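First the structure, then my questions, so here it is.
Only a single protein chain was left out; the remaining protein chains are all shown in position.
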Amino acid sequence: MSELKTENLSCKRGENIVLNNINFSIKSGETLVVKGRNGSGKTTLLRILSNFITSYEGKVMLNDLNILEDNLYNNKFNLIGQKNSLKDNLSIKRNLELWDILYNETLDHPNLLEHNNLHQLINRDASSLSDGQKKCISLHRLNYNNYELWLLDEPFVYLDEINTNSLIEKINLFNENMGMVILTSNINLPKKFHKEFII
Amino acid sequence: MNELLDMGGYAIFVWSSYGIFFFSLFIFFLINILNLRKYEKMFNKTKNKID
Amino acid sequence: MYIKIRNNHIELIKSANPYLIFATIFVFVIGLYFSLFQSPPDYIQGDSMRIMYIHVPSAWFALMTYSILAGSCVLWFITRNPLFNVIARSIAQVGMVFTLMSLITGSIWGKPTWGVWWVWDARLTSMLILFFLYIAYIFLWQAISNKELASKISAALAIIGFINIPVIKFSVDWWNTLHQPASISKLSAPSIDVSMLIPLFIMTAACFLFLVTVSLIRFRLVLIENKIIRTGN
Partner (left out) sequence: MSNLIKRDLLLSFYSSANFFFTVSFFILILILIPFAFSTQTDQLKILFKGIVWIALALSIIVTVDRIFNADYEDGNLDIIMQKNKTIEHLIISKYLTYWFIYCLPLLVILPILSFLFYLDYLETIQIFINLFIGSFGMVFIANFVSALTLGAKRTIFLKAIIMIPLFVPFVIFGSDADSWPILLALSMLSFVISIYVTAYGLRLYGE
């Protein structure tokens, strides 16, 4: 049972205050939806939680250990950003191959993609896919195992109804396996998650 | 007077270098002062909008 | 060490502006009078050495401005005081103009003295490189859309350039001795007559006043630019 919480988190970008006194906590098996308007600092919050931004006030604690001091923290979360991390000039198959090396884990891609009806895309160039298809492939990275925290930045953008539901299903399954999820969204989601937080 | 303009045979070199020097300095000065005016106007406009 | 720029400082700079412009023009006119009328021609180079009175000050200020630029970038990294960033950004373009001027007047001076427009010696080559360092600083700042970041990145570049200049000076010097015998160093005047020092001094003062005047105008410009960037976001 682990717990992630922030204490009086504030972040300044130049003269602008982006985040002001953020306090929340989530436990294993819970999902936190961070809501807010465009430019309200949702992405900044995720980049703090993923240790990219290190100059901020307040603390982020995972199991009462500051994430800035936790050397193993980088192996505990899986961040899916707004960019797709796809090489446009390569086929999906080769993109997945490159991801496998980076994530240091070889997945059975054809099987997993078939589950989402994406297997017909595998030999196409990434540049020929639509934005929604790219997003689906990008979210395919959630299949990499051994993470206790998912950080998802706007995962539902471009997704159609079926894919939205299957992503929600995936998140629920991950929660049942005691995983934590923090996701950002600027629209109302079809399903209520455990916790909601409005910036 | 002619002697001065002639510069001992080096007229082209001396006068062109002085000419280029002061012309460029003046143009540079002008660009900056005009830019400043423009930006001040722009800034006052946005300030009025906010007020 | 933290100096905050207040409105009354800007007002002060604003009110000093006309006086500075007037002083610059005044000193330039006196300098022109001395350098073109009052000083005797050189006994070797004749009247062509009058170009020195504008060439040498601009070369000095080209180097000095880059030192100030790199110095304020270092200070900015140490103290995190945004004032130093504003100083660096307001002074850079003046330095670029001085570098360009020293290159142009230098090569015009070189034609009658050396017989060629350009000589590949260490001083000239490092001056040319210095010009491109200024260009890199100014245009890298413009190329990066996130201006907060652009300032930091271009400041880092300015410091690297400052390290690079002596390396280039050294390597070109070395290359020069290998490829061609130094012909220029013999020509550089062994001692300057007092009658030439006076116009040189006055022109230096005038160039300094120009540097200050335009830098202060650009100082205001940069501050407003910063405010527009901030409110625009």
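Which chain is which? They are A, B and C, in the order written, and residues in each are numbered from 1.
Basically, a contact is a pair of C-beta atoms (placed from the backbone, for glycine too) under 8 Å apart; a residue touches a chain by one contact, two chains touch by 3 or more.
The shown structure was predicted, so the numbers you read here are calculated from the model rather than taken from an experiment.
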| query | For the unseen chain, which displayed partners does it touch in the full complex? | reply | A, C
| field | Given C:106, C:161 or C:199, the one touching the chain that is not displayed | value | C:161
| task | Identify the residue among C:74, C:135 or C:229 that touches the chain left out of the display. | result | C:135
| note | Where A:88, A:114 or A:169 are the choices, the one touching the absent chain is A:88
| remark: Full-complex touch with the removed chain, picking from A:6, A:50 or A:175, is A:50
| note | Logged for chain A, residues touching the omitted partner chain are 47, 50-55, 74, 77, 79, 81-90, 94, 97-99, 101-104
| request: Identify the residues of chain C touching the omitted chain, counting contacts across the whole complex. | output: 129, 132-133, 135-136, 139-140, 143-146, 149-150, 152-153, 156-157, 160-161, 163-164, 167-168, 170-172, 174-175, 178
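What we mean here is this: only the chains that are shown with their structure count from here on.
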| field | Whole-Å gap between the CA centroids of chain A and chain B | value | 55
| Any idea how many Å lie between the Cα centroids of chain B and chain C? | 16
| field | Of all residues in chain C, the ones touching two or more other chains | value | none
| Contacts with two or more other chains, residues of chain B listed in rising order | none
| request: Could you please specify the touching residues of chain C with respect to chain A in the complex? | output: 148, 230, 233
| Interface residues, chain B side, partner chain C - complex | 4, 7-10, 13-14, 16-18, 20-22, 24-25, 28-29, 32-33, 35-36, 39-40, 42-43, 46, 50
| Interface residues, chain A side, partner chain C - complex | 13-16
